[in-house]
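Below you will find the structure I want to go over with you.
Here the complex is missing a single protein chain, while all its other protein chains stay put.
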Amino acid sequence: MTDTTPQMTDTGPMGLRLKSAMPWLCAALLLLILPQIFSANATITLMNQMAITIIFALAYNMLLGQGGMLSFGHAVFMGLGGVFAVHVMSYVEAFGAPLPLPLLPLFGGFAGLLLACVIGSFSTRQAGTVFAMISLGVGELIAACSLIFVTFFGGETGVSADRTYGLPVFGVEFLRQSEVYYLIAAWLLLSVFLMYLYTRTPMGRMANAVRDNPERAEFLGYSARWVRFYSFIFSGFFAGIAGGLFALNYEIMTSESMSLVQSGKILLITFLGGMGYFVGPIIGAIVFTLLTTVLGRYTELSALYVGTVFVLTVMYCPRGLAGLLMMHEPAYRLGKLRRLVAPYLKVLIPVLVATLGCAALFEMLFHVRHAPPGDHEMRLYWVTFDSHSPIAWGIVIGVTLLAIMTTRALIPHIKDAWHDANTIDKGAS
Amino acid sequence: MTHALDISGLKKSYGKAEIIRGVDLHITKGERHAIIGPNGAGKSTLFNLITRRMAPSAGKVHLHGQDLNGLVPCKINRMGLSRSFQISNIFPRMSVFENIRCALLWSMGFRYSFWSLVDRSKPLTEAADAIIEQINLTSRRNIPAGVLSYAEQRALEIGLTIAGGADVVMLDEPTAGMSNTETDYIVELIRKVTVDKTLVMVEHDMGVVFGLADRISVLVYGKIIATGTPEEIRANPTVQEAYLGTAIKAEQ
Partner (left out) sequence: MDLLLVNLIDGLVTGLLLFMLSAGLTLIFSMMGVLNFAHASFYMLGAYFGYQISLYMGFWMALVCAPVIVGFLGAVVERYGLRRVHQHGHVAELIFTFGLALLIEEAVQFFWGKSQVPFMPPQALDFALFSIAGNAVPAYKVFMIFVAIAIFAGLLFVLTKTRIGMIIQAALSFPRTVEALGHNVPLIFMCVFGVGTALAAVAGVIAGPVLGTFPGMAFALGSIVFVTIVVGGLGSLSGALYASLLIGWITTFAASYDVGLADILNAIGVDQPLDMRNSPWRDFWSITLSQVGPILPYLLMVLTLIFRPHGLFRKGGL
């Protein structure tokens, strides 16, 4: 559930407005400062990628979290938006139309909107499983078409264009990564803001209502199908914006960007972050991008780890990371959040060791199975050792088991601390 | 003067089994009409047929003289007919306030608007709060509807039904499964919120029916065997034989 309780404080309208504007001002400030702190080109590229993923994930969550529609083919909207934006770029380059680059993502957005209108006209009749199936079928269909219609989609090599085409906008030519960063950041802020406002409109509220109880919504005068349709096309629009930004950032769109893999990835990100909360997908996008980048640098098995984390999340923490954070709200309200810090720190160490131990076991097993014959030497956590030696296995298994047992032993402590932090003290108010 | 609700020759069959076997019913504006009948008489089915939750096999329903044939529930609701459900049908994850606000949106002209903000509309907030006040849930305003007690959920259900300002209100067993105090609370509530409105209700509790209704129809095996004021129904020998007799016997 999104934060539904309206802010009913005694502050006047001005105070209210300032209070609700604060997070946005902070976000804008943060986006401005970030490239000054992390000025390396690689980090800026990473932040660009993150920003695009955030927009896409939020657009996806308009369907999944707010509208209750599970889509397995949402990447086609982003992909088509991107491809269209690339074509607009090359068109402008060839014919010199006076289109400033910062407006380019809009074209991607409209392409996504248009496609969503077409697909939504038949796919939003039902929600649930049937919708999921249609989205999968349509997604695969368009992904396959992108390999056939080479003129538009560019086939295997994709389509590309040069973003530094036309006139500089206020002297900015978008040659440097950091200039592109600020453009993407501006779009990020605008899109997130608009998508947040959407949740506060009658349509946004009714999308929630239809998700929870379509029949009741029908008997309140709203056609569930039209409500779904509107959610669908707006989601398509913002996915298209994300696609336009993607095209602008990488200057190339391939058919891979429309594949089931991409659609699955955005589902993963949204779910990981927490589909029930507006900030969920944002958290998900940041964590996922960081996780894959960091893991990808150190291990070949990053996809296995991410998959494991995903399945565990679905099973044990279906409200995602945002849900985990929100769980602490009652304790925070009671002002007793501090009492959880020490127990958390205490359990953090064995959990970390256990996780790293399990990962080490995977890595060693992988090395034993797939290293070239005779290559017994592997390097893990800055230690070089023989992956076939029973001693190494014994140590890793022993440490991991010990860590798991310690964690189990600490669980009652955590439970007590949790209970303590969530109950009102007697005597105190 | 046209009737609020005109039902003629309504039938519903599943294969060979006829559940509703030709119902004719005319409900005048402003009256409180109760439909009673033994279990399995088809009362809820009749409700679902009138509101197009199901399509009838034959027959017509007119609301204020307009044919409802082929309309979907949302269209019927917009024409001024609103209904509640036997099993509470609310938005459990939303707060009480949000529930009522959703019920108000269409009638207050927001339609499929994505350019206005609900929190900014003062009339909307005030109207929602007025209805919450009416159904005595002010103290529960910001609590998720799913955690309300059963009687409170039923009250919210009635709130959702009347919020849109429909002039024909249909309540499906509003007091089902309630204790005596809770029933009294709901009856008072119904009396309060249906002033100047047409009320059609299905009810099992005879106390509620005879206390609340202006007229009563008795539905037995898919047919209406009698319609009249509570006194007439009480005195009607066919009704006594078919229905009240068994009810009285069961009570003894």
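Just so it is clear, A and B label the chains in written order, and each chain counts residues from 1 on its own.
Here is the rule we use: a contact is a pair of C-beta atoms (placed from the backbone, for glycine too) under 8 Å apart; a residue touches a chain by one contact, two chains touch by 3 or more.
Model, not experiment: these values are computed from the prediction.
Chemist: Give me the visible chains that the unshown chain touches, in label order.
Modeler: A
Chemist: Looking at A:Arg125, A:His328 or A:His388, which residue reaches the missing chain?
Modeler: A:Arg125
Chemist: Which of these touches the unseen chain: A:Leu30, A:Ala97 or A:Ala144?
Modeler: Touches the omitted chain: A:Ala144.
Chemist: Which listed residue, A:Phe110, A:Phe229 or A:Phe271, touches the chain dropped from view?
Modeler: Result: among the candidates, A:Phe271 touches the missing chain.
Chemist: Just name the one of A:Ser90, A:Ser160, A:Ser178 or A:Thr308 that touches the chain not displayed here.
Modeler: Of these options, the touching residue for the absent chain is A:Thr308.
Chemist: Among A:Ala27, A:Leu136 or A:Val172, single out the residue that touches the unshown chain.
Modeler: If we include the chain that is not displayed, A:Leu136 is the one touching it.
Chemist: Spell out, residue by residue, where the missing chain touches subunit A.
Modeler: Touching the chain left out of view, subunit A contributes residues 64, 68, 70, 72, 122-123, 125-126, 128-130, 132-134, 136-138, 140-141, 144-145, 148-152, 260, 264, 267-268, 271, 301, 303-304, 307-308, 310-311, 314-315, 318, 362, 365-366, 369-370.
We take it that only the chains that are shown with their structure count from here on.
Chemist: Once you find the CA centre of subunit A and the CA centre of subunit B, what distance in Å lies between them?
Modeler: 44
Chemist: If we count contacts the way the header does, which residues on subunit A are in touch with subunit B in the complex?
Modeler: So the residues of subunit A in touch with subunit B come to 1, 4-7, 197-198, 200-206, 208-209, 212-213, 215-224, 226-227, 230, 234.
Chemist: Looking at the complex, which residues from subunit B come into contact with subunit A?
Modeler: It comes out as residues 51, 53, 72-74, 77-78, 82-83, 85, 89-95, 97-98, 101-103, 105-107, 110-119, 125, 142, 144, 160, 164.
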